[in-house]
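I am attaching a structure below and will ask some questions about it afterwards.
The other protein chains are all here in position, but one chain of the complex has been omitted.
In order of appearance the chains are A, B and C, and numbering begins at 1 in each one.
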Amino acid sequence: MHGFEPKIILFLCNWCSYEGADAAGRGGKEFPSRNLREIRVMCSGRVDPRFVLEAFRIGADGVLILGCAPGDCHYKTGNIEALKRIPLLERILQQNGIKNDRIRFDFVSAGDGEKFARVTGEMVKLLKRLGPFDHA
Amino acid sequence: MPQRIGVYICECGPNIKDAVDMDNLLEDAREHKDVVLVRSFGFLCSPDGKEFLKKDIQAHKLSRVVIAGCSPKENEQTFRDVLKNAGLNPFLLQIANIREQCAWVIQEKSDATEKAGELIRGAINRVRLHEPLEIKTIECCADVLVVGAGVAGISTALAVARKNRKVYLIEKEPCIGGRVAGHEDLYPDMVCASCLIESQLDAILHHNDIEVLTLTEMVEVRGYLGNFMVNVRQKARFVDMEACIGCGACFEVCPVTVPMPFMGGMAGRKAIYIPYSGALPNVALIDGENCLRFQGELCHFCLESCPFGAIRYEETERVRVLKVGAVVVATGFGSFDPQKDVRYGYGKAENIITSLEFEQLVNSNGPTEGKILLTNGRPPRNIAFVHCVGSRTEKFNDYCSGVCCLYTLKHAHQARLQLPEAGICQFHSDLCLPGKDAQRFYRKVLKEDGIEFFRMLRPDTIEIRKGTGSILITHTDTQGELERNEFDMVVLATAMESGVETEGIAGILDVKLGENGFFQEADAGLDPVSTVREGIFMAGCAQGPKDIPSSVAQGHAAAGRIMGKLAPGEPLALEPMVCEIDPEICSGCLVCISLCAFKAIALEDDEPEVSINQAMCRGCGVCAAACPSGAISAGHFSTGAIFSELRGLMG
Amino acid sequence: MPDKPKIALYWCSSCGGCEESVIDLSEGLLELAERADIVFWPVALDSRLKDLEALDDGEIDLSLINGAIRLREQARMAQLLRRKSKVIFAHGTCAHLGGIVGLGNFHTVQEILERSFRDVPTVRNLGGILPGGSVEGSERGPKLSPLIDKVMALDQVIDVDCFIPGCPPPPELVGKAVWSVLEGKLPEKGFVFGDGKALCHTCPLLESKPEIIRVKRFKRVHETDWDPGKCFLPQGIICLGPATRGGCGSRCIQANMPCRGCFGPLETMEDHGAGMLSFIASMIDADHEDEIRRITASIPDPGGLFYRYSLPHSILGGGKGTET
Partner (left out) sequence: MTRRIVIDPITRLEGHGKIEIRLDSEGQVDRAFFQIPDFKGFEKFCEGRAAEEMPTLTQKICGVCPTAHHIASVKALDALFRVEPTAAAKIIRELMHTAFIYEDHLLHFFYLGGPDLLVGSNDKGFGKNIFGVIGKLGGKIGKKVIEIRKRVRGLNALISGSPLYPVCGLPGGVSKPVSEKERAGIKEIAGDALAFARLCLNIFEEEVLSNREYVDLMHSEAFSLQTYYMGMVDRKNHVSFYDGEVRIVGPDGGLFEQFGAGDYLHHLEERVDTWSYMKTPYLKSIGYHGLCDGKGSGLYRVGPLARLNAAEGMATPLAQQEYERMFDACGGKPVHNTLVYHWARLIEVLFAAERMSEIACHDQLTDPGIRNIPTQTPQEGVGICEAPRGTLIHHYETDENAILKRLNLLVATQNNAGAISLSVEKAARAFIKRGRVSDEILNRIEMAYRAYDPCMACATH
């Protein structure tokens, strides 16, 4: 879809992935920041499924949740609790007519600007291929 | 009362000013509801920037502040302090990161301006729903829990206990003193172990700021530095520790003899006993497994015979919750079990014993009252001491425990004193004699005691077999030749390993273990007595193999670290952004309890609702995201505020 | 004696179960008929549309409307009743949250019509005609009210004062709601009768529920047996109790079957699926993605189960059903 600029809601955890995002910004990495809208939470485990559903309802084309790598979570297991919700969330989205590629969970460590740039780049490319979907 | 929101866009020198259309941003910001003031500034984080902000807040009586600039990870705390100084609750602030996550990345000016506008709109929406949060403080608890009453634990306890800093010293055995109490003499000066430690044990037992809890183990630990809640479980002793003076009247009448397999011999003790004579606290205890009362028989001989009425059959196991500021792990070491390696023949032939068992032999309070005897009761004519059993091999422990050479020399010296005529040999591949007095001690033993040293090619090039009427040792000497010798007693210097319960204790304390199974130091070089978890320290062999002086030194070091961190009466700030459960909505479904990694959520005993211990909660909000009733609110990251930010971002 | 308060009862896309919950007031129904004047109740009285239209605006003191809104005509009737009534109660889960008929929102209207009127094996419909459609040659019957795009709950069509949850609501709850108006004790706007807490609060099996639940696989009720005296969840059987409002007397649990969420979520959890999702996910005993996916796959139809009674009121409302 030429000219379509997907809007992605990004949930970043205060200790790791938010730092990763800043690192990417500081490090001059190439990534589609214009398509991203960042929300800071203390832990990826804080992302309430209602946030994801609401994001899609009001027009997001994709939702990206980035947490600490396993073992690095400042709250020990918050990132694992977030990961455990994803497959079920994907199936609920699918049954609501939303392709499960539109939601993604990944680990980004504090200084890892490079991975942050790669993951967000991949997501935008995928959503451009998928195109917009009307949000009822 | 409508909100009065002030929006400040930091130019950050050129960084933001040149990347976005400032006027456009300022204008957009003015249109949002409740926004009463929109201004930009060169460097808000500079001293005059902060002063400018403070004055503005006061002059315009702002109720909320949005700062669009660099990452909150840079200056959020700085600007919270500014709000505080301006008399506004520091949490009524939201920062829009339009530098790292916008200006520095988006080349196209119009795109950067658009995104900055969205981030600001999100921040305004969110700040509208921020609630003021108080930073509550609690009395930081300066008390200390020391786990393990060996020489390390005792040193820590004595060093740290004082008027307003109580120490709970818990020990899983019935008596304190640990390994050292079981020794006869200590190298290098053959000082009598009990004389050395006696005074300290006495000081511990009568110290009014130290509470000793024997037969006690940790069950659960919650909280953090200055604020730990530790559940400890004390097994029943069935004897009143105040009343019993250890006179032993009950031992004779007890009909049950419990065999204590030692050296193949049958030293035994009664069902009611004191572990060894001279044990402290000098109080008896009843062995629940073997006492007839616990097998349904109504035997009460000891009750009748006790002149002090100290017997308590009805005593039960008790769990107590100790509130402490720090925990010190001094749980000591375990020994390598030679049966794991068939080459040492341990358990296959009589009179092959470990050095700890040899230590019991020479111990005057031991089963043989200090006499070195074979299982047939006669003194040995030829003794072999074998070094590095289970040490310095990839198969078992690849490290050197650093103390066995010295205590084996001590054992050889003790043997020589008792058995002037006996042949005494040492099988070793190297000798580890660290420390300023070790060499002197080695030369003394070599010269005076006529000890024969057989050097082996490698630590494990040795075979110990049951010979005809004696024990046959075959070893490979440094030339690679096999040599055979016969002995009637062999003492194995086994490696020091981490204690068998270390893994369990690590799980309870939630601290990591190193690859060799000992507790992992926070920093091996600079901070050897701290674990990876703040507030949990360690001392002695729990941290790794070492000799007694080093264990004592680590005990004192841990005490020093604690005193540096925990001053009694000092206020300890609690996490302000905690979660809270609304009792009107909570159904008691218990889902949140399993989600809290800090065990901060518990079911109140009498009420059906569940509540969050504000002092334990770290504010991660994982429970708030999972509560099926939506009954948990997360401070500063409330569901409403995040929904509002989300809608703001999407426009 | 001032004339008796006027009450109306009507049903939109309903099954009649809520009517039964009024009839099940038993003696209470006779008292109600004494105390109030039932002016409109098609199931039991010969009330006609023209009688309703003849009433003045606001003349009815309380209208109980049950059933979701599936047809345009039902929306019009709801709006008419709103005009004619001082107080409107959404009676039963369909009116409150969309109910089971709301599951239609997983599909488009066209898909639903085509399945029932063309594809089912017993239908012979060579011309492929559909109700509401017009076709030359076939009889020109009376105009048929079409389906609206998405099933809606009552408060998505008209302003509703209070809600009586339950499928069907227990008669005692209906009685309590009606008498609250008759005795002039109307609760605050938006009040939902039933418990203010989730079902676990009053569930007889709560004591047997452990604090930590971890499962390696979710089990389905037909493929397994379970201990009737113990909470379903630690036995790996999904029960919607923790995320569902209480007040039904745990009637399904008493019959040794897990709760299916007919009282809907609490107001503080506006999406039943989200309320279920996080707590079911927390039960998964795994921390690696592929193991988590394997365990999640043992839940056959999360959307259909979690949103069985409240899809129209959920955040995504069933979506377009087109993309996947």
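Basically, contacts are C-beta pairs under 8 Å (C-beta built on N, C-alpha and C of every residue); 3 or more make two chains touch, one makes a residue touch a chain.
Predicted, not measured: the structure shown is a model, and the values here were computed from it.
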item	value
Interface partners of the hidden chain - shown chains only, full complex considered	C
Contact partner of the left-out chain, one of C:Ala75, C:Cys252 or C:Met269	C:Cys252
In chain C, positions touching the absent partner	11, 13-21, 23-24, 26-27, 29-30, 33, 42-49, 70-71, 73, 99-101, 103-104, 106-107, 111-113, 115-117, 120-125, 129-135, 138-145, 147, 167-168, 220-225, 228, 251-252, 254-257, 260, 300-301, 304-305, 308
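To be clear about the criterion, only the chains that are shown with their structure count from here on.
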item	value
Chain contact graph, described as a line, ring, star, complete graph or other shape	complete
Chain of greatest Cα-centre distance to chain C	B
Distance between chain centroids, defined by C-alpha means - chain B, chain C (Å)	54
Centroid distance [mean C-alpha coordinates] between chain B and chain A, Å	37
Sites on chain C at which at least two other chains make contact	270, 278, 281-282
Residues of chain B engaged with two or more neighbouring chains	595, 625-626
Parts of chain A lying in touch with chain C, wherever the complex brings them together	48-50, 53-54, 56-57, 70, 77, 80-81, 83-89, 91-100, 133-134, 136
Chain B to chain A touching residues, read off their complex	71-73, 97, 99-102, 104-106, 108, 111-112, 114-115, 118-119, 122, 510, 577, 595, 597-598, 618-622, 624-626, 634, 637, 639, 642-643, 645-647, 649-650
Residues of chain C defined as touching chain A within the complex	106, 150, 270-271, 273-274, 277-278, 280-282, 284, 286-287, 289, 292-293, 296-297, 299, 301-304, 306, 314-324
